[in-house]
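Removed from the display is one protein chain of the complex; every other protein chain stays in position.
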Amino acid sequence: MPPSSLLEINGIWKHYGATAALRDVSASLQAGEILALMGHNGAGKSTLVKILAGSTRQDFGEIIVQGKALPGGVREARAAGIAVIYQDLSLFPKLTVAENIAGEPAGRFSYSFRASKRIAAATLERIERHSPLLSCLDRNVEELPLAMKQRVAIARALAYDSRILILDEPTAALSLQDTDHLLTYLRKLARGGVGVIFVSHRLSDVRRISDRYLVLRDGAVALSATPAEVSGNALARAMFGEAGENAAGQPGRAVGVTRSNAPRDALTVRNATRRGEFSNISVTLRSGEITVLTGLTGSGRTEFAESLVGLRHFDCGEMRISGKLLSLSGPRSAMSHGLVYVPEDRLRSGLFVRRSTAENLVGATEHLRARFGFLIRETDRAAAGVSDFGIRCQGPHATLETLSGGNQQKVLLARWHMAGARILVLDEPTAGVDISAKTEIHKRLREWAAAGAALLVISSETDEVLDLANRILVFHAGSLVLDNLRTEMNREQLMAAMLHGSTPAEQASAPARARSES
Amino acid sequence: MTPLRSSASERLRLSIHRHETKLASLLLVLGIALAITAPRFFSSVNLALLARSMGVLLIISVGMLNVILAGGIDVSAGATLAVVSVVLVRLGNRGLPASVVLPIGLLTGATLGAVNAALIAELRIPPIVATLGTAGLFRGLLLEWTQGEWESSIPPWLNAIGSPRWGGLDASVLAAALTVLAATWILHRTQIGRALFRFGDSPIAAARIGISPRQPIYFAYISLGILTAIGAVFYAAQLGAVQGNAANGYELTVIAAVVLGGADILGGRGSLLGTFLGVLLLCSLQQALVLLHVATFWQNIATGLIVLLGVILSSAPRLHRKLLLQQSPSA
Amino acid sequence: MTSSSPASLEKLVNSQSKFTKRIMELRLSGNLQPGVVTLLVLFFCIYASYRSGDFWSALNWQLLVQPLAEAGLVSLGMMFVIASGGIDLSVGAIVGVAAVTAGIAAQHKLPVQAIEAAALAAGMLCGAFNGLLIGVLRLSSILVTLGSMILFSGVALALSNGNSFAGFPDGLLWWNDAALLGIPVEFFLFLAIAAVAAVLLHYTLWGHYVIAIGSNRVAARYSGYPVALTLFGVYTLQGLLCGTTGILLVARLASARADMGQGLMLMAIAAVVLGGAPIVGGAASVIATLVGVAAFYIVQDGLLLLDVPPFVQYALTSAMLLVAVAAGNLLRGSREDRQ
Partner (left out) sequence: SRLPRNSKTLFVMVPKLVGIPYFNSARDGASQEASRLGLHFFYTGPTAADASLQVDVIAGLLARHPAVLAVSCDDANALTPVLRRARRYGIPVLTWDADAQPDARDWFVSQVEDETLGRHVMDVLAEQLGGRGQYAIITGSLTASNLNAWLFWMKKQQQEKYPEMQLVAVVPGNDDQQQSFVQAQSLLQAYPNLRGFIGNSSAAPPAIARAIEQAGLSGQIAMAGLSTPNLMRHYIENKTVKTITLWDPGKLGKLTAAVAAMMLRHETPHDGMDVPGVGQIRVFPETRKIVMGSPLDFTRENISQYWF
């Protein structure tokens, strides 16, 4: 092996019961290199990450850090200079942000809250000026929205300088500017000689920073090459095999067909305001139309969405569903009006991870099919869901814990797809799902819309926004700064609106409000 | 710089919603009510009595707090208390010196704690089940050993420990104070202390920063065992006698005190101050009801209502917090 | 170990994959424990019947099934509670309240139906009280029931002044005296209720809600489940079952006292977990619970017949709990392949 190579992975095998999560995976990471680890959902990326982090043991194979074989175990890995961001974040909900970031002290008897706060503050300052987290060092992580949690996890990994940094989908819930921050920061680290392994499904991000691709397929290495060497198609083929090639090809455009036959107003919101989160929002969702709501992290999209289904309540403003004035008491009453919300934080509020995949699939919709309170069991439905959405699991009876992150997300969508609602609000529906699955999901969303449903999709990924939307809404600092048809928009306008709360055309007039107050 | 300033106001906001604050105000209200209806409650003698009656409970509650922080629970504390106090008194009455008996007592406590820990950490039996089992086991074996003979007198040195000095206070009060101080240091300043919180909060996340389940579990249960043993010394010393079926159901009082003190039964959250307030509430209630000449039949009712009131008060923030967040993702 | 050829490994894996799949599924569906317990109890029965001729006597079992039925009812309620992610420490007290209520009703010479109705109502009321605080106000179940345990026992004492009521009409005592083909009716009632519970749990929407709430309360809310209502139902049902137990106890003891059913709380929890239900909630099985509660009573009774000293009985039954759960765990396999 070349002496300069920082990390050597030799013939790693890992089995979970019957499924082989990793088959004879070998790779290497040079100092100062950013390696993009890619692959379809369930390809084995997270498993590899966990093994490198020492929190899971491989069945066979060895890991060599700077010439020394790495013994199993988290502390050992830490000692060897490996820092990790897990896909499920693995934070401590009931501890404060500061404690989460600072982690354990060096000495056995030297812990102090002040010190940990200082460390946390310093770290955050180092990563980005005026990180919003600085204002909530004393808040418990459980109180933060997903995007903030993700930032905490990132900060935790960067708190102590490490030689190898491994990030498992760090940008899944992040939006434009946060992703920018992260990527530039990673570049800086790399220049400083740190080796980075970067797991992501967002090709745009990957293309921007990675020096080399490592693609896993069904747990085996399918490709290892520099961006120069491979075309998009080759990449897709590597990830999904021949089958996937066109699936992951250029995604189909949003079709205006449904909009021709005059769309009805399904849901209208007037001057909705919620102190500290969003103000004076007026929106209309039309049946047969996909409205995409985008914005920066913390622009209050999730809050708005949750208010729509009554998980929170407007301080003022009114909401009508197909003309009827309503105030909803929660998701239940929302559903009774055919309005469904698919949350972004799937582990906390989406899935029943200790139950079987089948139950999670048919679960949330049982009451739609029950007769006089008695269940109608339809296991074939579950099986159907599994195959439709290409969910990889050890059969419908495997507990959801054992599914890969992306597959869990698919389960969540498949469930609500079965629910067949008239109005859907989906918060980051494609976070963490692979490209082919994403195009698949987009296709279904369009079918949904075509079938007359009104969709509100919250997304932070510009490509997705442009590709999926019939109508685009942009939040900035809690106010609606743009509401336009896709056809009358271009990328630049969108960017401008997201970042500055204004379109190049008319100069900033949107009431931008200081976020710090919240 | 910015974070510290803004977070100071943040802390204020939080401290108002702190469980301890609410509990304290509840106590204050009770105190005022008592000051009016039964001023004698605040007589030095009575306060001294209160302190003494709190000593043992507080010591053991601190141990229970450790266990609950680590996401566990121990319903065998009462049995452990009985075992240790019987061991102490029996050996003492056989004429062994304190210098021998006390270490043996502590060792017994630690051992019983270790048994619980082993069942939980090695055999992965859920804490409530494990301790439910050991409770029966310890108690049964103890009674089989004593054959129900009561130790009706205690050795003089033990008696000395229990007898009131310093204006009605006794050693148990001092010991309790020391325990709390030590615990404060351990929980807030040491790695193992923080590990308790982390493990209790999310075992998987803890494992992923290299905290093995063993460390916190053994620490929590052994410390509870030892503290229970210390409690047992004063328990026996105050009573001047012990019976094999002593402290039956005592564990429920202990748990009540700790959870009243705001400890999250799911682990990862709780405070010594809260625990202290919880103990204070229970003990002063007990005494106040008698002082107020409340008819016996109504004492339980009153106690129950106050406890429930405490529970409702303490979780008031959660009631109007935006969502219910009690449950952390178990992925 | 590094240098084992992947090719051969591949083969090896595929060859055993089918088998391992079965095992995995078995393990993941962690319902092995009832089996373990049943085995343990069977062995015990064989031993007991060898040591004591009376063990298999019809009389023994006739007398055995009555307390079993009573504890069984409470355990069924506790099963729902635990499945919903909670715990109920107040069951014993509720039984006491129900019994005393029945006693007072009997004193006023009310008809049997009225007495029974009163007891059931009292039980339900207590349960509903818990349900209100836990379900609607979202308070932690262990805290609430800790408080209500003290409260209810106080109420029972205050209602009865600590006296024990007697002189119940024969119509009520019928529950104790009547038997069908030698088997006490109590037991049939128990089986019937168990059957209903099974349907509720496994075949109705409500049962589905209970399990869902138990496995992730927040997700349940987001999924539009009626969390508050369901929990309210769970604890009310528990109260109802405690009321029933109260009536049966009163019938069997021909008297009512505030402290009746003290021992039931721990017994019920132990029975449920002995059946292998996770104490954190999110799963349950009626059969398993039946196995759990039956195991306790059979073993206790057997030990008594074997002249085992009472305290040793006490210790041994506890030991059984530990052994069974530990064995169940080990069979279910290491946490590694579940995490």
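Residue numbering begins at 1 within each chain, and the chains themselves are lettered A, B and C in the order written.
Definition applied: a contact is a pair of C-beta atoms (placed from the backbone, for glycine too) under 8 Å apart; a residue touches a chain by one contact, two chains touch by 3 or more.
Because the structure is a prediction, the values reported are computed rather than measured.
Considering the entire complex, the omitted chain makes contact with B, C.
Considering B:66, B:243 or B:303, the position touching the chain not shown turns out to be B:243 (whole complex). Only one of B:32, B:100, B:178 or B:290 touches the absent chain when the whole complex is considered: B:290. Listed by residue number, the positions of subunit C touching the unshown chain are 50-55, 57, 59-60, 63-64, 66-67, 157, 160-166, 173, 176, 249, 252-255, 257-263, 300-301, 304-307, 309-311, 314. One chain is missing from the display, and on subunit B it is touched by residues 40, 43, 45-46, 49, 53, 140, 143, 146-150, 152-153, 163-164, 235, 238-248, 286-287, 290-291, 293, 296-297.
Heads up, the rule we're going with is that only the chains that are shown with their structure count from here on.
For the pairs B-C and A-B, the count of C-beta pairs in contact is higher at B-C. For this pair, subunit A with subunit B, the centres built from the Cα atoms lie 43 Å apart. Those residues of subunit B in touch with two or more other chains are numbered 204, 323, 325, 327, 329-330. In subunit A, the positions touching at least two other chains are 311, 348-349, 353-354, 401. By the touch criterion stated above, subunit A contacts subunit C in their complex at residues 10-11, 13, 15-18, 20, 23-24, 56-57, 60-62, 311, 330-332, 334-335, 340-341, 343, 348-355, 363-364, 366-367, 370, 373-375, 394-395, 397-399, 401-402. Interface of subunit B with subunit A (complex): residues 1-4, 6-7, 10-11, 14, 188-195, 197-198, 201-202, 204-210, 264, 268-269, 322-323, 325, 327-331.
Contact residues on subunit C toward subunit B in their complex (touch as defined above): 85, 89, 133, 137-140, 142-144, 146-155, 157-158, 161-162, 216-218, 221, 266, 269-270, 273, 278-280, 309, 311-319, 321-322, 325-326, 329-330, 335, 339.
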